[in-house]
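What follows is a single structure, written as structure tokens, with notes after it.
Here the complex is missing one protein chain, while the rest keep their positions.
For chain A:
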């Protein structure tokens, strides 16, 4: 079972050196314990571009698909047996990256 951990942030501050170091420690443990699938940090919302090609005539828009104070700053995809395990990992993830984390299952 895989879960997406969305890292939610509300300011344009990058992770500090201490936060990055804590995230590295957490990632190493995710890998050692077999929970690791993938993770990454994302550029700021202003660096986003939205493409709408549903009508065949691709429309390109500068900026994120939704403007909001809180945004997706990064994510983990982890492997966990059930939500209790995922929530325990997300609790640690939030502490290590010092940001809110949303947990959502993959279908």
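The rule is short, and it goes like this: contacts are C-beta pairs under 8 Å (C-beta built on N, C-alpha and C of every residue); 3 or more make two chains touch, one makes a residue touch a chain; residues count from 1.
Heads up, the rule we're going with is that contacts and distances are computed from a predicted model.
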Omitted chain, identified by the protein name its UniProt record gives, among "Tripartite tricarboxylate transporter permease", "Acetyl-CoA acetyltransferase", "RNA polymerase subunit sigma-24" or "non-specific serine/threonine protein kinase": "RNA polymerase subunit sigma-24"
Contacting the left-out chain in the complete assembly, out of A:18, A:67 or A:84: A:84
Of A:13, A:60 or A:107, the one touching the omitted chain in the full complex: A:107
Chain A residues that touch the omitted chain in the full complex: 1, 81-84, 87, 103-105, 107
